[in-house]
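Here the complex is missing a single protein chain, while all its other protein chains stay put.
Naming follows writing order (A, B and C), and every chain is counted from residue 1.
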Amino acid sequence: MIKITINGKNYKVKEGLTILEASKQVGIEIPHFCYHPALESEGSCRMCLVEIKGVPKLQLACSTPIKDGMEIETENERVIEARKAVLEFLLAGHPLDCPICDKAGECKLQDYYYKFGLFEDRFEEEKPKRDKLFRIAPNLIYDQERCILCTRCVRFLREITKTGELGVLNRGKESLISIYEQELIENNYSGNLADICPVGAITDIDFRFKIRTWFLERKKSICPICSRGCNINIHFLSPSFPFKVEKRVFRITPEPNVKINGYWICNLGRYNYHYIDNDRILHPLKRNGELKQISWEEFYEDIGNKIKILIRRKKEEKIGVIVNLSLTNEEYETLEIFFNKCIPGTEIITFGKKSGKEDNFLLTEDRNANRKGAGKYRFKEKKIDILKFLNKKELVIFFGHEITEHCNIQLLSEALKDIKTKVLIASNKGPLINLVDYILPSTVIAEKEGSFTNSQGITQKFYRVLEPLGESRPEIEILTSLAQKSGIWRNFLMTRRAG
Amino acid sequence: MFLDILIIAIKIILGISWLLTLTLILTWVERKESAVVQDRIGANRASILGLRVFGLFQPIADAIKMMFKEDFVPPFSNRFLHTIAPFLSFFFAVITLAAIPFGDEITIGSKVIALQIVRMNVGLVFILAMFSLGIYGIIIGGWASNNKYTLLGGMRGTAQIISYEIALGLSLIGLIMIYPSLELNEIVKYQGSLLFGFIPKWGVILQPLGFFIFLIAGMAETKRVPFDLPEGESEIIGFYTEYSGMKFGLFMMTDFVEVILISALVTTLFFGGWQVPYLYPDGFHFPWGGNILLNKWIVTVLQVLSFNLKVAFFCWLLVLARWTFPRYRYDQLMNLGWKLLIPMSFVNIIGTGLILILV
Amino acid sequence: MIKSLVFLLEFLKGLWITAKHFWINIFFNFLKLIGFNIRDRGSVTIQYPEEKKEIARRHRSLHRILTREDGSPRCVACMLCMTVCPSECIYIEAEEDPNPEIQKRPSKFIIDLSRCCFCGFCVEACPEDALRMDTNIVELGEYNREKLIYDLNRLVRISK
Partner (left out) sequence: MSLKFSPQIEKEINKIIKNYPQKQSALLSILHLAQKEFGYISEEVERLVAQILDIKPIRVREVVTFYTMFHQRPVGKYHIKVCRNISCSINGAEELIDYISEKLGIKVGETTPDKKFTLSVVECLGACEHAPCMQVNSEYYGNLDKKKIDLILERLNNDIND
């Protein structure tokens, strides 16, 4: 611990930090463009200049380490004058196309200019014209005019993904960021470039021109795409937005969490959010010749009675439950209480999504959000032959469509033909829809709360971000209501309390 | 006998049609005059086959509208009384017309016909009595609407009319002391005689104070601005707030009818009725010498015309007053009635008496 | 009582004023009727559907969208008008423009005049001077509410 003085106040901070990091720790923001906590500091933007007593020139806060007894001024006249000058120079080559720039509203240049800017145009020269639609990746567009050459993107590709597709070409005012010839950035983390760009130079095609950022609200959640459990921010249309728009979620950005995902998420997690709004099951449906909308109460009544009868007839083994591996820990616990403890004899098996390729960074092989959480309970693993499992069942409840990835759908439909009651609880439409009698909408991860245990064994809580779409309900609520109607309510409550 | 009944019936029909026509025109006058006073143009849109005639068809349009509007009776109100109130109000206003002379007598064949519906020797008292009965329309209408505010409006109206009734009556006592009869035609006839040989003995000259009091009290009787406390539907809620359609129309018409009747009364009592100065049954006889002899029919026409012109002038004046003054506050209204008009009418009576004794 | 008498005097004055107005206006109206039209005397009412008042230069009337030289709307779908609109009557959806100089253009631009309060904030906010309220069209009444919803084509057409 060493003593430093910032703006006349004394602080004690850890040794080895830079001025910028130290002042951030004590709650003083020093404006910066090129500094990023996860990247090596470069010192190219000159925005973080601060005055150090005894040093004649202003120094870069992002690359000057602190020393004992250092006296730093971050907000005096000289520093602000320097910031003004830096901003003026940056804007000499930066177009004022904020109205069409997707970064507007969360742009650092915009924010700092409004805070420190010199609101007076002293340039008579024309601003340079450059390529505004430079494709650097299948999902990214690079606007050379807007770029302020902070080289965050270059450093990200060199230091984090170690692919180094981008470089700074030419020098002086001719400099620009470029890929080599036509070799586009193809790595799985390219989406982060749009996030770390402090201005609107790199924009995401998926988000480009869809909506202005100030109409969006963001809330933390957890990415359910793989078992890493990356922390994400879901950007959704603010409820105060006055118009009715079908799409609710507009993009997903990483939420910094050093233990799990650092500052990044993979493209898979970033762009796979459309399931939240598209292809959702909206109402409980019952097949009676054809699919018909029913109310939740009707469903609880129907299935609850069936379970009740099966229990009375002591034929619990006729109930089969097939669970996916993307439910929350709380839901697994409820399942355990419901089927394993209150109706012992029922068979529960789990089926997850098929494994995918893992990369060496964040994406894991296991594409199920909560395999670890399910593993804590006495569910049978998928080694069982599904057809044998279905044999002589009278009531089957599916959670999700994952089962169809593991067996021939033809055989499955034949096996299901003999079963009297087939229930599907799923958030989205899928192949099982045509094979079952009851289809019930459950909520997606963003619409429920609970916790996931990731592949590292870290359990993370997440909260509801969006209101459930249509009549969908979280699985835990469905199970609890079903327990009430199936005559095991008392037992259920007791076990739950005991647990 | 049959002929008498026929004559009376014709007189009634003529009288009522005169009154109602004038009422219709008065609604137009009211709109137009207010517009002109306020530098506007006023209602001019109602047209028949593209003919607008300064909006003269507006009253007809209004009447049609009134008749086709929904007649709404508030729930839990007394339906019978609610219905009867506007009729009462209208009836007692119209019946006053019976005593008012439009002209002198005419003789057709051997029949002498008075240009007056009924020639009764208690004419003045009859008129005052009928005016007083008009209150029932107001109070019943206010009460039967089953609405606190209309009841309050009705109460306000009753109190106001009763108060001004006194001043109205007292202001006439001076006249009665001077005039030989209570019969209105006699009063008019008396006003044909000359004072000092050249000034017509019109009531306004003999009783200027009485005239003012009568005019003001009469305006109060009509319940119009500045004395429209019983009405004031939009601001203070009057007795006919719960009325719609033609029932509302009747209340509205009562207002205009009363304006006409007050004008007719002022004319009759203070401005010589059908008298034209220096006009005698056989023609003009000017006090400075010189005569213009006229046919007696022409004289009659001139007399009736004179009466109508005077009535029209007072109607105009009352409408003008309505668009000039703001509404009284209730205490001001009562102050004016009880503390000014009634004492003044007493002063008038005593003064008249003194002059009569001294002269 | 004396106070009331003073009132009486004032009443007479008031009557005099209204009567003066009445006769002067009647006189000039009569002159008008027989063909002598003396401006600003008599009644000052404008007979609206037949006569129309000149609209002030800065009056905020119906919106229009200005076009570039090639006829395409100047709007770049920055949605600032949509953001600033207090009555929430503007709705915009953006799309990519093939011209890299322009980049962004509206695919939908809707002004719901049934909600518009004609405050003119949208015009103030527009960075491209694409939206103006200077058409001097003020008679916007329609028998059908749907007709009050103006889309991009209609707003551009007004300008021509």
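Just so it is clear, a contact is a pair of C-beta atoms (placed from the backbone, for glycine too) under 8 Å apart; a residue touches a chain by one contact, two chains touch by 3 or more.
The structure displayed is predicted, hence computed values, not measured ones.
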Shown chains touched by the chain that is not drawn here: A
Contact with the hidden chain (one of A:L90, A:I148 or A:I179): A:I179
Residue among A:E165, A:D204, A:E255 or A:E331 touching the omitted chain: A:E165
Where the unshown chain meets subunit A, residue by residue: 164-171, 178-181
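Simple rule for what comes next: only the chains that are shown with their structure count from here on.
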Per Cα centroids, the chain farthest from subunit B: A
Innermost chain by mean C-alpha position: C
Centroid spacing, where centroids are CA-atom means, of subunit A and subunit C in whole angstrom: 49
Computed distance of Cα centres, subunit B from subunit A, in Å: 87
Subunit A contact footprint on subunit C (complex, rising order): 76-80, 83, 88, 91, 94-96, 100-101, 103-104, 127-128
Residue numbers on subunit B that touch subunit C, as the complex places them: 33, 35-41, 317, 320-321, 323-325, 335-336, 339-340, 343
Interfacial residue positions of subunit A with respect to subunit C in the complex: 97-100, 131-133, 208-212, 214-215, 242-243
